[in-house]
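Left out: one protein chain. Kept in place: all the others.
Chain naming follows the written order as A, B and C, and within any one chain the residues start at number 1.
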């Protein structure tokens, strides 16, 4: 097993990876940008290395800085988390070239699956059905293809994934407008303007299968997850198992996923994403060659720590268990807490999370990226934490998650908690009858009305009374909070900045 | 279901009960003594009521004050937790007389099981084998009985439980000395000097069965726990399931426990404690008519929230599930973190827990009573938290627990963490070959030697360097910490004390 | 003691009159009621009104107040005393940056006539692109943004005047 692992990420996923490293007795090294000085992920790791300024492209996305930090700290492996460099084949290669282990698939596997066209071919060859589509940089050719296959279509970055920058187009005009924005975004986010389009399956559900491969042609699946509750193609709530699969389709899709992973001799943890059409057919969407945001729901129903499994595979080249050794019991549901103002078009929010209380009951797990007095900055993804509830049945898990969300308090930064609380109380969610477009099509209007209701008079009275009895409530608490944080966490701050070797002056 | 529940307890168990109440959308009311002003359990509850000075007998043990707080807060039920008033029949009666629901068994059941002589008779009648013993206040009669049944014997308070004040005597002289101390302790702790003696089964293991009864004669069991790792009859590490039971004995003991619970029409959660003799026979020890400290291990292997089950039974008079609906999968182990100096005879420690980091990996649960900057006071039980790990196998759970303990940091108060870390690494613990006396008989001497080893030179260098680079490290950090806590948690403190109605002036 | 609070799109007025220690007459937009308040040791407010007892937890972050009432959260914004913003002002009209971010595209120049809903400029923040559109028809009076600059929330990016003017 590794002695020391550098986590090339930030926020909740860096903290979550550190927890498994701590448990395994492997030392953990955080990286951080100037904007993340003192952030939670640097506090929970054994060491932390500065890797550059706030802008992600100069810090978390800068492979050279990350690898220099790994070398400087004496790490023997790098865990990329998700996002940032996790699906960057050149980074995986550079890590290996530096004599370190990349905890993830091979660079070739990342490249093949990152190229959505190649991935579709591999899936097709492994016998996984694919959705009709077309790709390229020539907008005119894409428009012709869309006209041929019929609308609606969906536009995706060829090197993208995770739903970022995806857009639906219901006619040619929308497609043209959307292509331009998507290409610009793809260029800025992935350094390649290539996009592709696929026929948009309407009223479909998102089903994905977690796999682990040993890199030598053997793979197992850890059952499916359902991530149908999405807003603008961004997953909001995920669960396992899926309500929508019958036993035959479950067998079909999990076996197809294993076939695909075995066909490419997949190494490590990966996810085969599929769409379940209204008439019960499954279509390959893409394969994500990394840990997923929603991996905890799989962990809770199987009892498997996926990060530990990643480390074990990376260290030994062997699967830590056989297929028959992977149980499935109960139900788990996850809700993503974002710093977004749901009352104002889900605009990202920034600020200091003055007072945070995460729920902590039995069977509730919180993968958190911030605690009280931590900053939420403009520079990175606004996801603050994931709240995951387990229960013997879906109903029990859902009730528990609702209770946990009610018990969550994030004061100081506006979050999507009111949205999550309302969403999970919707009768359609309780029944499980929705599709990937349902939130936007049917839920958001009613929710917007709800958010426009005035606050109760008593809330205004409380704000006024708090101010009357503590006039300096605003300024003084902020100052006291910052001082407290500095005193408790950063007693040596007065000594000046700690200089990180290897980054120049 | 109840609208609002008062938690008549403090520390980790009050926080843990509050978590389930939050999840269920039931409002929670904390009680606190002067010494617990601002304690974690008051912060996690929706409201908090002052119930008296620091001394437990004038606050947490004062039934009138607790009931007055329940009435003042508008609670409709009282959860007693464990310890304090949890097994006080008069309190249960007074709660009901005040028109509130006592979340627990009937006063008669508490009384019957609290009287160890009566409990032994009930067990005997339900067909549960009992250990030979004798009871009374006449020391001379007890000595005669011990001489007749043979040594060693164990002395227990008749109204006690949980191991407090228990003492073994290996000959008549020890018995006489021990009886006096036990009677004094019983008088002071339980207001009744009655003690009883039982033949001490040597090399026995402690096995207990969790039951839930509906109060009308139906009961289910939630499998067994093993709590053999004890120091001075205090449980230190508990697990579920037990390694020591074969399938037949497991069936025998769980069925006997259900028979016993059904025989008394038991209501709520209870535990039948037994000893497993070296030759594989099970003997009734006692029935605890409350939640146990170690209940989380049962929760983790069954997926059942026992506090929720208690609330559901108390509210509906029905069991929330059938016996066949209670699964059992995987293995869970709990370690109790105490403020005790293991290097100095496990002396209780007090102070401010300046910096606390609890572990938070997947499948690790921490039931905590303190966080950073919280006080550990002289007045109450020194248990700070329980760390519980789950895994598919005992080996996996044990490894995870070890990692979690290594990852735990409590700076500011000396804890038993070094003891727990060493204990769980002992080969006997890994193999599961020990009995209730093993820690004292075989482990402690070697551990004491370990603790006498000098700290590494680098630890001294670190202390000296920290001081050299931050000379005021001591005083200033303490002051800053207190200010921070006051600023963040108690912004209104300057307004003067909040007066609690119903307690006089 | 009067105070103004922004509650979503509304501005609301609270008048607080102390009747005794921890005893208040409250008027919210003219609706009057009495409240007794106690500050608990952890800083929460225990409010007793005709409707019963409610525990409120108020956190201040600059001018914002995060108010938790039971299990519901509300965010209110304290407005400067005596200033009641006129409706239809620049604020909230879509011409200010709705969040901090980087301007990626400016689609209009001074003097352009624009129609309602016409894209004016694009802002990127937190990996997402947000299009700022004209809230009404008009003529572009000023443009204070150029591609690549970082702007704070609330910064005026474009000013419009009536096309007729």
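The working rule: a residue touches a chain if its C-beta (ideal position, glycine included) is under 8 Å from a C-beta of that chain, and two chains touch if they have at least 3 such contacts.
What you see is a predicted model; the values in this text were computed from it and never measured.
Novice: Among the chains present, which touch the one that was left out?
Specialist: Among the chains that are shown, those touched by the missing chain are A, B.
Novice: Would you mind spotting which of B:1, B:118, B:141 or B:181 touches the chain that isn't drawn?
Specialist: B:181
Novice: Among A:25, A:217 or A:446, which one touches the chain that has been omitted from the display?
Specialist: A:25
Novice: Residues on subunit B that touch the omitted chain in the whole complex?
Specialist: 164, 181, 184-185, 188-189, 343-345, 347-352, 354-355, 378-382, 406-407, 409, 411-414, 417-418, 451-452, 454-469, 473-474, 477-478
Novice: Could you list which residues of subunit A touch the chain missing from the display?
Specialist: Interface with the chain not displayed, on the subunit A side: 25, 27, 32, 37-38, 42-43, 46-48, 50, 74, 489-493, 495, 497-499.
Just so it is clear, only the chains that are shown with their structure count from here on.
Novice: Please work out the Cα centroid separation of subunit B and subunit C, and write it as a whole number of Å.
Specialist: Going by mean C-alpha positions, subunit B sits 50 Å from subunit C.
Novice: Let me have the rounded angstrom distance from the C-alpha centre of subunit A over to the C-alpha centre of subunit B, please.
Specialist: 39
Novice: Which residues of subunit B are in contact with two or more other chains?
Specialist: 25, 491-492, 495
Novice: By the touch rule stated above, which residues of subunit C touch at least two different other chains?
Specialist: 39, 71
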